[in-house]
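Complex shown without one protein chain; remaining protein chains in place.
This part shows chain A:
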Amino acid sequence: MASEMLSYIDRPSPVHRLTGAAKLLCFLLWSSAAMLTYDTRVLLFLFAMAIVIFRISRIKWKEVSFVLIFILVFLLINNIAIYLFSPQEGVKIYGTRHVLLELGGRYDVTAEQLFYQFNITLKYFTVIPAALLFMVTTHPSEFAASLNRIGVSYRIAYAVSLALRYIPDIQREFRNISRAQQARGLDMSKKEKLHRRLKNAFSILAPLVLSSIDRIETITNAMELRGFGKKKRRTWYSARPFHKRDFLAVFLFALIFLASVLITFHDGRRFYNPFLP
């Protein structure tokens, strides 16, 4: 991994000013809407709106481009896999069969399959910007406060926040150990024999686990000495009260969720079918 995973990017934007709890609820509603529907009209609307919200946040595409490109590569692989394993899924769903390119038997390329996979791709394009946005506009400390606010025990909420903070540390550790071992002649590439490569994997994983765990005692003692866990409840330095804009945002996203469900299922099916006359 040549770059850090997503981390908080501070900006004076309306998205940043929403509380983490409100953004979490909005994100869950949004993802649920994108997950439930296969209606192309709904997906296109959600995609357009994702672009608009991204613009409002003032996060630049290049700031998240590494992760975006990585995800898009696997989206491509996913689409290829869908075609390889289930090439007539679209025909089954939409009930007609318009062959565009004959490749033989079940691997004929059909308009229905392309349309189906277009919908799958739109789902990615809808959810990915929202996920990236939530991560880069919400500070980890405030994230823990948000989880606690929606009812998660503060110990669990804090553990989630800790895990979030540990991710870049472990990444850095992994990179350092990998380079140190490579400097000693360890080779993970295809040039090495199978069993040698497996042994080399051990040489990275074992010190990664041990050095990561090395800090546990220090962190445990530091937290206990500061009184963590003594009370049933706690206050949060980073917590923010709900304002009108938070209620408004959640209400708006709830409306979008309801509308997408109604539009999608009004005729009893999840799929918008342009192939029916």
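Heads up, the rule we're going with is that a residue touches a chain if its C-beta (ideal position, glycine included) is under 8 Å from a C-beta of that chain, and two chains touch if they have at least 3 such contacts; residues count from 1.
We take it that contacts and distances are computed from a predicted model.
Missing chain, UniProt protein name, picked from "Ring-1,2-phenylacetyl-CoA epoxidase subunit PaaC", "Biotin transporter", "2-oxoisovalerate dehydrogenase" or "Light-independent protochlorophyllide reductase subunit N": "Biotin transporter". Interface note for the absent chain: among A:100, A:180 or A:206, the touching residue is A:206.
Of the listed positions A:159, A:239 or A:261, the one in contact with the omitted chain in the full complex is A:159. Taking the complete complex into account, A:143 is the one of A:54, A:115 or A:143 that touches the chain left out.
The residue from A:171, A:238 or A:273 that touches the chain not shown here is A:171.
Summary of contacts with the chain left out: across A:80, A:99, A:219 or A:259, the touching residue is A:219. With the whole complex as reference, residues 1, 5-6, 24, 27-28, 31-32, 34-35, 67, 70-71, 74, 81, 85-86, 89, 92-93, 123, 127, 130-132, 134-135, 143, 147, 155-156, 158-160, 162-167, 169-171, 174, 188-190, 194, 197-198, 201-202, 205-206, 208-210, 212-213, 216-217, 219-220, 223-224, 228-229 of chain A touch the missing chain.
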